[in-house]
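One chain of protein is taken out of this complex; the other chains stay put.
Naming follows writing order (A, B and C), and every chain is counted from residue 1.
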Amino acid sequence: MSTMLRAAIVGATGYSGAEVVRLLLMHPHVAVTSVVSSSNPGALLSDGFPHLKQIVTDRLDAVDADLLKEKADVVFLATPHGVSTELSPKLLEAGLKVIDISGDFRLKSGEVYEQWYKHKPADAAYLNKAVYGMSEVFGDEVRGANFISNPGCYPTATTLGLAPLAAKGWIDPKSIIVDAKSGVSGAGRGLSMTTHYSEINENFYAYKVNKHQHTPEIEQTLARLTGEEAAITFTTHLVPMTRGILATIYVNLKEQHSEEEIFELFRSYYAGRRFVRIRDKGKYPATKEVWGSNYCDIGLSLDPRTGRLTVLSAIDNVVKGAAGQAVQNLNLMMGWDEATGLAFSPVYP
Amino acid sequence: MSTMLRAAIVGATGYSGAEVVRLLLMHPHVAVTSVVSSSNPGALLSDGFPHLKQIVTDRLDAVDADLLKEKADVVFLATPHGVSTELSPKLLEAGLKVIDISGDFRLKSGEVYEQWYKHKPADAAYLNKAVYGMSEVFGDEVRGANFISNPGCYPTATTLGLAPLAAKGWIDPKSIIVDAKSGVSGAGRGLSMTTHYSEINENFYAYKVNKHQHTPEIEQTLARLTGEEAAITFTTHLVPMTRGILATIYVNLKEQHSEEEIFELFRSYYAGRRFVRIRDKGKYPATKEVWGSNYCDIGLSLDPRTGRLTVLSAIDNVVKGAAGQAVQNLNLMMGWDEATGLAFSPVYP
Amino acid sequence: MSTMLRAAIVGATGYSGAEVVRLLLMHPHVAVTSVVSSSNPGALLSDGFPHLKQIVTDRLDAVDADLLKEKADVVFLATPHGVSTELSPKLLEAGLKVIDISGDFRLKSGEVYEQWYKHKPADAAYLNKAVYGMSEVFGDEVRGANFISNPGCYPTATTLGLAPLAAKGWIDPKSIIVDAKSGVSGAGRGLSMTTHYSEINENFYAYKVNKHQHTPEIEQTLARLTGEEAAITFTTHLVPMTRGILATIYVNLKEQHSEEEIFELFRSYYAGRRFVRIRDKGKYPATKEVWGSNYCDIGLSLDPRTGRLTVLSAIDNVVKGAAGQAVQNLNLMMGWDEATGLAFSPVYP
Partner (left out) sequence: MSTMLRAAIVGATGYSGAEVVRLLLMHPHVAVTSVVSSSNPGALLSDGFPHLKQIVTDRLDAVDADLLKEKADVVFLATPHGVSTELSPKLLEAGLKVIDISGDFRLKSGEVYEQWYKHKPADAAYLNKAVYGMSEVFGDEVRGANFISNPGCYPTATTLGLAPLAAKGWIDPKSIIVDAKSGVSGAGRGLSMTTHYSEINENFYAYKVNKHQHTPEIEQTLARLTGEEAAITFTTHLVPMTRGILATIYVNLKEQHSEEEIFELFRSYYAGRRFVRIRDKGKYPATKEVWGSNYCDIGLSLDPRTGRLTVLSAIDNVVKGAAGQAVQNLNLMMGWDEATGLAFSPVYP
């Protein structure tokens, strides 16, 4: 490859944005040409993130569509709700590729967005244009696309745990219960009592019970896959650790299948997809075993006593749940191997 | 009270046993007269637990029924599976009171015990004699009893979250899914790869999926309360923290009830019971808010979208889930106020 | 005791203030009659601290000297710098007893205060009146006093580790290096990037190097004990845990002494003082072994290779380093046993 693709990261002072920077530093075909932040333009990115000292020596650019058009071929948006709604259309019109890590373009229905996010939705035309980038499920649509709405962290873990069953029509959508647990980095870098160390350390609790804005995102994908609309139960918990999501998913099957058939279904659905690893029978994923990486590990257990299937799905929320899948989507958009720049191992312990 | 009740703790070198010691030090009517351990008799208890230095100056007694008869009026057993099976009958025959914190006498069916614990069950006569000491549910049976089988940690959190509904017949027992999470102290003081710091720190995963031995204990209690036998789905996870259990419980109601009716049911069921606190609508319990205490905090959410009820129940596994409920049961056995010696606040943060 | 002493806690919505509340709930001679906060008067204390739900049902009073005079006999101030400077004189003039947990009255020199705290110092007359309440060192002055300046957390751990040597004149004050480490609760409940979970979890670093405001407090006490003015080296670090301070202290002795003599010195200095525990030779304190308690554990090691003495001193910063020592001081002021209401064990694990 003679020339490098030029990438800008808007929201580089947040955890997801900084992680895109970290990952792109390892990418052989991409150069980071602009790190952008509304909060502190002109400062060194490494002032706020000293781990990048002498590694990233760039100063922060202000959020400016014209500057982005000049400096970048592709723009990653790791921004609070509402920013991408305004910015992405401008960038797309200028011919840039856009990968939006925020939630602004995930829901096709502006009405549903408004109901769950309590924000004004994006323009309907662009909502329709945005390709929902669940790489292993909708990768075919991602290939060649210019505008990706990158999935949420919880929906990534959940959907990868349900997609084979949903696509095959094996599950009763109304039976789905997702009990999800996330490390604290999912709450971002903004200060809050919830993320105050002494409050969350040595603590475990559920939050936004029956109210989490990722609920309709999961339901939308399941409806696409199953052809049925259904409300699911989705509960989120905070785990006293920095990174990682585990989704424990309970489903009733429409018809009886053996555990072996279910394993076979998952293995064939994800055949050739490097980043999804199906654990052997009796083995279950652990968030630490995907730490810092783009892997999603899945375990399965069919209980003969109840007939209920339990699916366990683990990801690193900052990587596969945000920045990593964004880079994976870039690879797919560009026609590169999906693992380009991402083919490193989790860090353990 | 002119004389103190003399208490022995067998298994004082484990976490639950040491916690009984800590709690009884604050009890106005009980004196610890023997700390017992099979592992290191003759040593100071405080050699293995330096936090007790100059507080408990006793040396460990060997496990010896005759010595216990001589030194104690009541014996707490915080022992591995199988020890109580042998020891409790001897102590009971000698007229001592026994509070068994182990799992040996929790299941009335020896067959079910053997199936889940992979151990030889206790004598059926004593299985029948043992009163299952879920204080807020079966407190009437505990009063005046001499032999208490103290509930498991997970069953305590789960049962307190379901008892009002089960007793009233409002839930479909087949619909019950319990997604439970525990701090690492629940695994005890014995060394294992699971409890090795670098393996579990910054990690979250499920274990014994569809296989945990607390499953039949929960089912047995629910069957007593509902009059229906039913298999439940019960999943356990390890949280990177020392103490605390949160059970997230999903149930379908047999008939429709408003959220207000459900709150009212819980409040009236636990009226007058100091250690169960029902959170207000929209508020949910956190394990840290019961840390070090005998409280069980419960939150409730009825989802209008699915009709499903979510119950959240939090305890300190070492206190309400073991040593604290054991002391509470002693209080009930002796006719004392159930909070005697236990009326202290959680430690926060 | 026929009547209870009435206590008010100003700053009850902070960690130290809430801990005073927790401790006084266990005190046989004290009743909490007012919980005070500038931030949210009228709200339930338990709204901000749900662990106190149904335990403390009081609403927060505004900061109002007149109200305090009416409702309390003793006032604990757990307030930010500057509040006590104004409030304490008023309370003292009205005949109340005051225990100030803030730093406002610790330094006798207003000039030194201003230099390190960057705040206006308190009135010199009151600075002179305030008794510095290092219970085991200056307990004789605390007995019968009405105005106590409660020591800082780091100075408590450090001073208890040095007092026997300093009082005896065995150490070269210029040689003293204190390498101190604290849990995050020491930073209080106010939000900051430093206490943001994802930033401090799995992290360890030094802060305020050669600049910490507790430095002159330690020096002032050492000067009183040794009769020599000397600057010390004092470094503070943040440990990814909630509670606990360990001070590792390095000193050169003026003359040679055997390790046995040093142990003997410490044991005799603290003879009869329940809350200081000297570890045996070769054993060292751990913060977790004093967790939630008023103990200070001390270990000693004289290195024959260098002739240097290492003292290790561990406390719970919220208890012995703040609220616990405040209650201990109240006990001394009132002529009660210093352990009244504090004679409980650390919570372990």
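Worth a mention:
We adopt the following convention: a contact is a pair of C-beta atoms (placed from the backbone, for glycine too) under 8 Å apart; a residue touches a chain by one contact, two chains touch by 3 or more.
Only a predicted model underlies this, so the values are computations on that prediction, with no experimental measurement involved.
By the touch rule given at the top, the unshown chain touches A, B, C in the complete complex.
When the missing chain is restored to the complex, the residue among A:D61, A:E219 or A:E289 that touches it is A:E289.
Within the set B:R6, B:H29, B:R189 or B:R274, the residue that contacts the chain not displayed is B:R189.
Although one chain is not displayed, its contacts with chain A can still be listed: residues 15, 18, 22, 25-26, 49-56, 185, 202, 242-243, 274, 277, 279, 283, 286, 288-293, 297, 344-349. Residue-level contact of chain B with the missing chain is found at 15, 184-185, 189, 191-193, 195-198, 200-202, 240-242.
Although one chain is not displayed, chain C still touches it through residues 174, 177, 179, 181, 183, 198-199, 201-207, 209-210, 231-233, 235, 237, 239-244, 246, 248, 250, 284-288, 291, 299, 301, 303, 305-306, 308, 310, 312, 314, 349.
As a working rule, only the chains that are shown with their structure count from here on.
Between the Cα centres of chain A and chain C there is a gap of 46 Å. Centroids of chain A and chain B (each the mean of its C-alpha atoms) stand 39 Å apart.
Annotation: 36 Å between the Cα-based centres of chain B and chain C. Shared contact sites, meaning residues of chain B that touch two or more other chains, fall at 202, 242-243, 286, 288, 291, 349.
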